[in-house]
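Mind having a look at this structure? Questions to follow.
Here the complex is missing one protein chain, while the rest keep their positions.
Now for chain A:
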């Protein structure tokens, strides 16, 4: 029983940063903007979170700093693509490269220093319950944030008027503009929200997952988050499912290796990617619904005529 609980907890830790970054990007893409800079914003969040936690001694300040760092960094993308109407793909890619380089420079003095870890939740009487105690009441705070965030984004996008407006901008910014909706303002806020989420995901890496700073510690997780959004056909609950399937197979293959299953490790290593894509493609195989969910003006620059 203990091993099952441990495995489930490990899966949750592996899935959380992917889920948060992907949920943020989902909102950005629903507003019609494609930000390929997730990896860059994430690593900036990781260095900012670690640095603030290390310098102040408080992982909570680190958490806030990670969010702020991601948001601030995404602002750069917003100004370039929204105000200056640059190419979103190129700008997003350079944001990733810039983030990887800049974070390395900023983090020079943090290398080799143990950081602060965000404490796990500990509710007297509840956390010590057998089996469900640690799963429900004993995880790190960012895990709970990630679940709440997914629910909030679902509610916001599909149950509120503002969410509807945001989706309509993603489908046709010209029509939205004609209706008097402030397209650029909505998109600015979406991009900054996405940046904050990516920053938080990075903070999870440097404050919970592996409390340390090393260059390039995101190791491609931003790209996985990006792929999750597309394969989940822009639906929050599918992103949640995708992140957890990925996490489960990711951890599962490590257990399979430790168990001594005679399958080449290179193949096992690629399993999480394969499994996630296959499952998400299967659940979104209804073409009409997928078309409906795809933001029609995704990636197109918008310059309002004055």
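Keep in mind that, in the parts below, contacts are C-beta pairs under 8 Å (C-beta built on N, C-alpha and C of every residue); 3 or more make two chains touch, one makes a residue touch a chain; residues count from 1.
We adopt the following convention: contacts and distances are computed from a predicted model.
Hidden from the displayed complex is a chain whose UniProt protein name, among "DsrE/DsrF/DrsH-like family protein", "Nucleoside-binding protein", "Nitrous oxide reductase" or "Urease accessory protein UreD", is "Nucleoside-binding protein".
Touching the chain that is not shown, out of A:101, A:133 or A:163: A:101 (per the contact rule at the top). Checked against the full complex, the candidates A:73, A:209 or A:234 give a single residue touching the omitted chain, namely A:209. As for the chain not pictured, it touches chain A at residues 3, 6-7, 10, 13-14, 94, 97-98, 100-101, 104-105, 107-108, 111-114, 205, 209-212, 214-217, 219, 221, 250-251, 254-255, 257-260, 262, 264-266, 269.
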